[in-house]
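A single protein chain has been removed from this complex, and every other one stays in its place.
So that you can tell them apart, the chains are marked A and B in the order they are listed, and the count of residues begins at 1 in each.
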Amino acid sequence: MTPALETRNLCKHFGALTVAEQINFKLDAGARHALIGPNGAGKTTFVNMLMGGLAPSSGAILLGGVEVTRQSQRQRVKHGLGRTFQINSLFRSLTVVDNVSLAVAERHGVAWGMFRPAGRYRSVVDESMQLLDTLGLLEDAKLSLAALPYGKQRLVEIAIALGMRPKVLLLDEPAAGIPSLESHRILEVLDALPKEIAILIIEHDMDLVFRFARKITVLAQGAVLMEGSPAEVSSDARVRQVYLGERRE
Amino acid sequence: MTGPAHTGSYLSDPRVRPMEWLPWVLALVCYFAAPTYLPLGSYILIMILFALSLDLILGYAGIITLGHAAYFGFGAYVAAILAVRVTADPLIGIAVAGISAGLLGWLTGLVILRMRGLTLLMLTLAITSICYEIANKATALTGGADGLGGFNMKPILGLFKFDLFNKTGYLYCLLFLFVAWWLVRRIIYSPFGASLTGIRENVARMHALGSPVYQRLVAVYTISAALAGVAGGLLTHTTEFVGLKVLSFDLSGDLLVMLILGGVGRIYGAFVGPVVYLLAQDSLAKQFPEYWYFGIGLMLVLVVMFARGGILGIVDRLLLRIRRGNT
Partner (left out) sequence: MQGFASSLVSVAFHGIAYGMILYVISVGLSVTMGLMGFVNLAHGVFAMTGGYVMLSAMSRYDVPFPLALCLAFVLVAAASVVLERLLYARLYSAGDLEQVLLTIGLIFMAVAAARLAYGTLQQPVNLPPYLKGQFALFGRDFPAYRVFLVAFSSVLVAVLWFGVERTRWGAKVRAAVDNRAMAQAIGINTSLLFTVTFALGSGLAALGGALGADIIAIQPIYPFENLITFLIVVAVGGMGSLRGPFVAALLIGISDTACKYWLPQFGAFFIYAATIAILLWRPAGLFGKASQ
């Protein structure tokens, strides 16, 4: 079966500095896959290359078997790639439902409409409301986004990404900045995501990673150190050394 | 509380509120009550239209430009040259002025809207400066520094003559302003308008949503330039003259000040700003030019430091406070 997302020998150099080296990575359909690694391992670079924000020096990126290495972010989105941002990247002066509606309207292909009022596009508004409902944000739908507490803003990040109906979803540290006591709420939401979406999560919260992911790829110094099930990864000596070891001292 | 009333939102009620008829009623009252002020009144209406066009790109789409006079001036010159050389029919003149300014906006927009920040600002300035230089030096066509006059506009539809007191001109401007207002309002309440707000608020996220950001910006820039061109054409028709001032950096600056004074990104800021600014200018600027400019500068600084929403922003806050006081 074709992987939902695949990279082949992906490399990125900044001058003499290598930040991604021969990354071969496969994300299966419906996967719950985590990408971990110490700070500076090249996770952000990798995500940016996947999204099209950063051009790789060499190698290829395939979405559902189609090569998208030279395609723009917009074209990749059309091929079913969605993401959330590590630092909230929202429309702060808009309402919560507008934040989601912008995504839904783009997907419905109605965002060019210039003459009919936005509120008359019932399918867009209804779908956005429904999404907010599944994330437990319905009551906040009409609030200005800036008025939401931080944790709920993290959920809006996810709601926007879901509004794009991605086949592949990159979650860039969904629990970043959330106290670990509250991160269970994020986990609940992640667990309830539609099964058919292939999810790659980049996360520092190891509890979350081990509870959510069925497969983990460890990145160190821009290269894949190892890949395996959570049990394999947590028992691997090299991983302990570069990553877990320094955390469990 | 939802966001400001006139942002492109999937929640906002698009129906025209009673208050929104107020400007039109006032404009008609002025027509009957202050017949000697109609030349100034026409100019104010034209600047409102011009400010409205700027609000569309600056207030909604977040494109910062110091060169919007390029399209206003282009429309004004096209209208004048057309009147001198081809036809003095006003409606044809406005149509041609709007379309050609829109074309210029489209062409320049295609080129400059790939840039951002200082580079974009610089390009808008450079384009206006080039237009100015061309108008200044191509004397055979434009009259150069002397300007272009000596033409008489034909009656509108062959029925309504332009008169000395600008009675016809005033209503003529009012009509176009009304159409433009209706159009801009439609656009702002549409999904397209919402996506412009999205681009202004967070362009990176719009890219990540797969939104064709660049094409959207080019589209709104073209519409805005066409509206500015119509405003320029109206100025030519009502004054039956065009001079270099319509392409000057001063005009772009004045326009920006008017819009900021009224309030950016809220449609009616473009109405309030020019009225207050131009009325104040008419009474103060001639007597105390130095103090006038100093005052304008001070006002800009104060608006930026303390009252980012301009006059309408202050009104909003006052209303909010009164409402809170009542409950």
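Here is the rule we go by: a residue touches a chain if its C-beta (ideal position, glycine included) is under 8 Å from a C-beta of that chain, and two chains touch if they have at least 3 such contacts.
Predicted model only: the values in this text are computed from it and were never measured.
Colleague: May I ask you to name the displayed chains that the omitted chain touches in the full complex?
Modeller: B
Colleague: For the chain not shown, which residue from B:Leu91, B:Ala126 or B:Val179 touches it across the whole complex?
Modeller: B:Ala126
Colleague: For chain B, which residues reach the chain that was dropped from this view?
Modeller: Counting only chain B, the missing chain is touched by 58, 62, 64, 66, 111, 114-119, 121-123, 125-127, 129-130, 133-134, 136-137, 249-250, 253, 256-257, 260, 264, 289-294, 296-301, 303-305, 308.
Criterion: only the chains that are shown with their structure count from here on.
Colleague: Roughly how far is chain A from chain B, going centre to centre by Cα mean, in whole Å?
Modeller: Comparing mean C-alpha positions, chain B is 42 Å from chain A.
Colleague: Under the touch definition given earlier, write down the residues of chain A that touch chain B in their complex.
Modeller: Chain A reaches chain B through residues 51, 73-74, 76-78, 82-83, 85, 89-95, 97-98, 101-103, 105-107, 110-121, 124-125, 128, 142-144, 147, 160, 164.
Colleague: Considering only the defined contacts, which chain B positions touch chain A in the complex?
Modeller: Residue positions touching the partner: 1-4, 7-14, 186-187, 189-195, 197-198, 201-202, 204-212, 216.
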